[in-house]
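One structure coming up, written as structure tokens, with questions to follow.
For this depiction, one protein chain was excluded, whereas all remaining protein chains were kept in their positions.
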Amino acid sequence: MSRFLYYLIFMNMLAVIMTPVPRLLLLRSGDGALSAILLSIVAGVLFTYITVSFFLQFPGQDFIQLLKKHTSNWVRIPVTLFFAFMWFVAGIITLVMTVFLLITFLTPEMSIYTITLSILITVFFGVLLKSKSVLFTLEIVFIIMIPLFVLMFFKLFTSSELDLDQVRLAITHINTLPDYTSFTSSTFMFMGSANLIIYNKYFKEKHHISKGALVAITCLGIFLIINAYLIPIGYSGFDKVHQLMFPWTSSVDAVRMKFGFIERVVFIFMFLFVTISFISMIVHWHVAYKLVLSVFRLKILQVQQQNYTPFLIAFVFCVIGMWITIQATQYDLYHYSMYYYNILPIFVAIFFLTMLAIKRGASS
Amino acid sequence: MKKRIKAGLLLLLVGTFFLPSLSGCAYKGVDKRSFVVGIGVDPAEGNGKDDKFKVTLKIAKPIASLKSNTENEYAYLVHESDSVAEAMRYLDTEADKVLDYSQTKILALNPEILSGDLFQLMDYFVRRGDFQLLLYVVAAVPSAEEVLKVKPKLESAGENSLYNFFDETGTESPFVVTTFLFEFRRDYDTKGLSTVLPIVRGEDSSKFIVNHSIVLKDTVEPVELGLLETKLYNSLKKNSSGFGYQIDNEGYKFTLTLDRINMKIKIQTKDGQKPRAVVRIKAVGAVNESNKLLHLKELGHYDRLSAEKLTEEVKELFESLQSKDVDPFGFGLKYRATRLHTDSLLDEWKAIYPELEFDVKVDLQLKSVGAIQ
Partner (left out) sequence: MTTDNSKQEMPIFMKTITKILPASFDVLHVPITFEGAQAQLLFLKTVVDGATLQQTIIKPFYELADEHKFAAYIKGLPNRIDIPPTDDLITMLTSGFVLIYVEDTYSLLEIRRLGNTQQNETFVETTIHGSQLALSEDLETNISIIRQHYHQSSLYVESMQLKDKSNMSIAILYDEDLVNIDVLRRVKERLDSLDEPLIQSSADLAVRLTRRRFNLFPTSIITERPDRIIYNITGGKIVILADNSPFGIVLPVIFFDYMVSMEENYHTYFISLYNTLLGWFGLMMCLVLPGLYVAITAYSPEILRTELTLTIAGSRIGVPYPSFIEAIIMILFVELLTEASVRLPKSINAAATTVGGLILGTAATEASLASNILIMVVAIVAISTFVIPINELSFVVRFLRLFLLVFTALFGMVGLISGMLLIILHMTNLDSFGEPYLRIAWRSKRSEKKVNQE
């Protein structure tokens, strides 16, 4: 497996902290979150395995090409648009969450327009990059972030303020039946491999999916999802953790560096969270943009040799993103993102069905 | 063409000078902010109105040159109102600069307002994102306002001596309980656990004394812990260590320093037996002071003497807390965390706790008798 595939998968896992997933899980901490998480690990790894091994059969081809080659238009266009919608919304959720987080903790006086604009400027350029450049950027950001992540988890685990009894208390609730939303939202964490539908174009060499890779993905996934759920409980208490709007940020604020010139570690982590959400947004919207581009390519926008459709698409993305961020309330964020996670199984079903169709088309 | 581009670039450069005016209201320089370093909440003195709280803000005055100034200067703003938020909003109008709460590290609460449900009082501090969750919550005697106004003699310019008590870079004493805001909230809200606040006593407006503490739970009246109890709580629950454990047994009078203390709690509920809490304490230390000559070969004997005395004290503390229905050591949480969840678990615990028996075992090991026999 190419190392970029690992980045795509791990990025989705890390970025989960910047989505409503932890809070959706903590809301159901008393009834069924933990068992749902355990179930989602199995489902997630299975999803990763199937997706990766499917794309390994078609090295150097993205999903758009495969659809064009092996299916008819009436399958291709609706499926592409639906996928584009799913990826676009994934980016929107991260955007809204990031803006809300910043406005609550970092710059409460700043207008929501300014904050959103500052994010969208960079994302606009990021979306328009070559897919290859997106992967390079992902790698660089990843490498810069890894030491910070290690520091964060080290600090979080070794801090004496972490109350292990609260964590144990959360674990005792394992005997409840799994909850649907918790299941779908924590499965979302494992769906980074779905990004292959565009980025597979650059994985040209013939690989095979090794056991070691699968084990590594599983282990890191378990580590991160369990932490995403249990660390806020350990720091903010089991009984009232669901009251926190941003459980991760509030929990990380409990960690301090006695001798650092930044005493509140939360700001280092805020930097981490914001950067990860930036890159996650770019990766998701880039997929959505490529999918839309495969369906629309307006001839009117052809000026000399340059077609301006990509700019239009990215611009429309940003405008919609801006509009939704300004309209949305915290309730909307959690309420609608819950719906989003709930329809993920439909997405997976369609995804697998089209895979089957392509495979049949390819073998005949 | 090229000239036009260059002119455009020049215009851009000039334009950057006017950028701050574009970015609008969020641009607030440090010099236009007043940093609130402490907040005190007292009950209203009630001049006929139905105000509930009196809020005191302690604002730091920035010092231009630390070398030439010898002491800090603070400004104080006081207002009474029905809620904390209202009072703070009003105080905004009394300051010419923006009040910045992001550096607030002390939240002093008058013990009189600590009884009953603290939900409304604490809500504001957590709901506003700009308070740090790492601020120290303390109970202030005689009043929050007086404690905030104390000017310690040893305080030099550019430092805040009240911080030094609680962040573990300055004094580290087993008498000082440190409770951060997030901890306060977590422990207060958890069923089967009570929160403990340090009591800061301001004396002669030039001295702090921090060696008592207070246990809070929404359902019962606050319980004050004395000198010894505070120390025991701190050593056992927070694993803090330090000088000063008095042992008086069989004619020996020791003072011990304990380097490491470790407590393990197990709750045993067997059918037909009274529920028991088995508490195992492991401690390692040395003798600091003694009224008699000490022999190295008898260290084991001194261990036993000290352990006996410690067991007695710990058991006493547990029982007195139990009788007042508070649980700062988290026996209830332990009970909940070691059994698979059922809906009736909490009610069971409520029935168990009043008749819980404590089985304390102290394993104390003295490493040395100090520099002389």
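Here are some notes:
The chains carry the letters A and B, assigned in the order they are written, with residues numbered from 1 in each.
Heads up, the rule we're going with is that contacts are C-beta pairs under 8 Å (C-beta built on N, C-alpha and C of every residue); 3 or more make two chains touch, one makes a residue touch a chain.
Quick caveat: nothing in here was measured; it's all calculated off a predicted structure.
Shown as candidates are A:Asp31, A:Glu161 or A:Glu263; the residue that touches the absent chain is A:Glu263.
For the options A:Asn73, A:Ser133, A:Asn175 or A:Gln302, the residue in contact with the chain missing from this view is A:Ser133. Checked against the hidden chain, the listed residues A:Gln57, A:Thr71, A:Thr114 or A:Asn342 yield one contact partner: A:Thr114. When you scan B:Lys28, B:Lys149, B:Lys207 or B:His301 for touch with the missing chain, the hit is B:Lys28. Residue A:Val141 is the one among A:Ala36, A:Val52, A:Val141 or A:Ala254 that touches the chain missing from this view. On the side of subunit A, touch with the chain left out of the figure occurs at residues 3, 102, 106-107, 110, 114-115, 117-119, 121-122, 125-126, 129-130, 132-134, 136-137, 139-141, 143, 260-264, 267, 271, 274-275, 278-279, 282.
By the touch rule set out above, subunit B reaches the unshown chain at residues 16-17, 19-20, 22-23, 26-31, 33, 35, 37, 60, 62-66, 100, 102-103, 105, 130, 132, 158-160, 163.
The rule is simple: only the chains that are shown with their structure count from here on.
By the touch criterion given at the top, residues 104-105, 107-111, 114, 160-161, 163, 165-166, 168-169, 171-176, 235-240, 250-251, 253-254, 256, 258-259, 263-264 of subunit A touch subunit B in their complex. Partner subunit A is touched in their complex by these residues of subunit B: 23-26, 28, 129-130, 132-134, 167-169, 180, 182-183, 185-187, 189-191, 238-239, 330, 333-334, 336-341.
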